[in-house]
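With one protein chain held back, the other chains of the complex are shown just where they sit.
Going by the order they are written in, the chains are A and B; count residues from 1 in each one.
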Amino acid sequence: MSAQPFLIAAAALFSMGIYGILVRRNAVMVLLSIELILNAVNINFVVFNQMLSDVLLNGQIFAIFVITIAAAEVGIGLAIVLMLFRNRQTANINEFDLMKW
Amino acid sequence: MTSILETFSNGLGISLVVFLPLVSAVFILFIPKKQEFLIKIATLGSSLVTFGLSLIVAYQFDYDNAHMFQLGNKLTWIESINSNYEIGIDGISLPLLLLSTFISVLAIIYSFEHLPEPVNPKGMMSLILILETGMNGTFVALDLILFFVFFELVLLPMYFMIGIWGDRTVRSVAGFKNQIETRLYASIKFFVFTLFGSAFMLLGFLGLYFRGSKTFSIPELIELGTSGAFTGTFATLVFAVLFLGFAVKVPMWPLHTWLPDAHTAAPTVGSVLLAAILLKLGSYGFVRIALPILPEQAKAWAPAIAILAAIGIIYGSLACLAQTDLKRLIAFSSVGHMGFVMLGISSLTSIGINAAMIGMVAHGIITGLLFFISGSMAHTYHTRDMDRLGGNMKLLPKTGALLGFTAMASLGLPGLAGFWGEFMALLGAYNPLPGLNITVFRTSMVAGAIGTVLTAGYLLWMLQRVNLGEPKEEWIGQDLHDADNYELAAWIPLVILTVLIGIFPKLIFGSTNDAVISLVTKAFGG
Partner (left out) sequence: MVVNYNINLLAEAKASYTDGGIFAEFAWIIVVLPFLAALLITFFGKNLPLKGAEIALGSVFFIFLYSCILFYLNITKGVASEFFVNVGSIGSFQIEFGWVVDGLSIMMYFVVGTVSLLVFIYAINYMEGEIRYTFFFTSLTLFAGSMLVLVSAPTLLQLLIGWELVGVCSYLLIGHYWEEKENSSAAMKAFITNKVADVGLMIGIIILALTTGTLRISEILYQATHDYEAIKSVAYIAGILIFIGAMGKSAQFPLHVWLPDAMAGPTPVSALMHAATMVTAGVYLLGRLFPFYQGIAHEALDVVLIFGVITLFSAGLIAIVQDDLKKVLAYSTVSQLGYMVTAMGSGAYTAGLFHLWTHAFFKALLFLGAGSVIHAVHTNNMSEMGGLRKEMPRTFMTFIIGTVALAGLPPLAGFFSKDEILASLNHEGHNFFFIIAVAGAFITAFYMTRAVLLTFYGEYRGHGHPHESDSMMTTPLMVLAFFAAVAGWVNIPGIYTGFTKWVTTRKNGIIEHHPESFDYFALFSGLFAGLAGIGLAYYIYQVISNPENGDEKIKFQPVWRVLENKYYLDDFYFKYIVDPIKITFAKSVDKFNTEILDRFINNFGNVASFLGRIVYDKLDQGGIDKALNLTSTGTDTLGSKVKLIQTGKTQQYIMYFLTGVIVISVLVLLVL
């Protein structure tokens, strides 16, 4: 069984995520795009784990780590977005320049 | 008692003479400023003890061996450059040491009551004591670095004396766009000028150190020098820089211009110490260091020195004739008198150098006294302008009489101290060391002799303008104070000394003659 289709799918997913991060204005959408990237990575982890016949299942365990962290990250991220929205009445990240010099 | 005296002769005596004033000055700094009387008494006590010690030194001095360095010691000081704390006195330095301790006492007595603004006796007294250490130290130091340290040490107190207690009038000065306070100008000129000279002198000392056998010891260098160790361009250069250092201090024409300003601006005590002792450091340096260590160069330079001395005599006297400022006149007279001293030295004969020695002492006493008197008069009249003075004999009879006496002494009246220096210097210049250009020296001698006439001229003219005649209107009815007891106590000893040396020159020659003869024989073979 070839890994290629899975890797292509992951790469597509990754690219979609990148695209989403770069072009979406809505902060929630950006967060979602990040999720896409993380899942693309997860796919890679699982695929490579399978390909390398790792008995310790490092790749799968790592994927679960990533899912966990992604959940936490989305939680915090959404909370921040929520707060920003509450303060500024918008979720457009172009209008957020608090990090500017 | 004897044992104490014995330890004294082992360098302790002259070390005490040198450092006691400095130590006292430190102590005085701890006395509160308000206890003026205590400060004055302590200073006077210290200087009197110093003077007493110097008398003990003079008593212990072996006059039969006056050509040897005596009562000294040699202690390791800066080992890395082989510079030692080497001290000692011989017949040449002894009279000057005594003069220095003596004049210091008188200067302190005078300062009891007569300080110009800002009075501050604490400051002045400690400066005088520090100055005394510098002066005494220069006369006993037998190590070039030690000599240099003391030589420079005197600059600082004198700088402050002029700068703080000096004349506050504002005047314009040639070459400067803005007017400047006299004391400021004078103190800076004095300091920078002399430092300029001595900086070069230090170079000369270093030259001697490296070219000689890595020693700063004056006796050792004299041995080296008289045996012909220093020759050629190197020695010429070294003599030139030593000359520069000493000639500024003397001062020789044309390096004298700091002197009139410094004297005019300085407070009375300052001018007295400056004239009486500080100028001698230069001429002493010639006799102690320049001549015996570099005899060949001294011979080469002697005619030039004689010419400069002769110019100084005539120039100084002529400049005196043009003065209207009393203190400035006396300052210029110093240029003339020190010209005689240098003329004596330049002849390189035992007569000439002896003449220079007695000339130094006499000039110290007489010009010191003249500055005492003129300073006191400037204080009383609040002016030094001779056109405004007049009839001083009527207004201040005691001061006037002493001024008359001192002027007579200063013009070289036989029977008073000043005569010997002048006459013997001319005697020496007539027959200089064989091999020197006799025409130059005899011309200088004639110039010097003419200088004595001019000297008489300006001093008598000064007396006529200041002392004689009827008092001017502006002084009549003024409350003018004649010399008080402090002043007389400071002046009378000098008067007595002037007469004593005048009729019994052996007081000086008895100490210097052997030393000078040995110096001349060793260095010049004559």
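The definition used in the following text is that a residue touches a chain if its C-beta (ideal position, glycine included) is under 8 Å from a C-beta of that chain, and two chains touch if they have at least 3 such contacts.
Remember, it's a predicted structure, so these values are computed and weren't measured experimentally.
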Legend entry - Options B:Q35, B:T257, B:N437 or B:Q478, residue touching the unrepresented chain: B:T257
Inset, instruction - Specify the residue from the set B:W77, B:W461 or B:Y486 that touches the hidden chain. - result: B:W461
Legend entry - Among A:I21, A:M51 or A:V74, residue touching the chain not depicted: A:I21
Inset, instruction - Touching the absent chain in the whole complex: find that residue among B:F8, B:F239 or B:Y315. - result: B:Y315
Legend entry - Sole residue of B:Q70, B:S350, B:S444 or B:T498 that reaches the chain not shown, by the stated touch rule: B:S350
Inset, instruction - For subunit A, enumerate the residues touching the unshown chain of the complex. - result: 18, 21-23, 30, 93-94, 96-101
Legend entry - subunit B residues that touch the omitted chain in the full complex: 173-176, 189, 192-193, 254, 257-258, 260, 315, 318-323, 349-351, 354-355, 391, 393, 408, 413-415, 419, 423-424, 426-427, 430-431, 445-446, 449-450, 452-454, 456-457, 460-461, 464, 468-470, 503-510, 513, 516-517
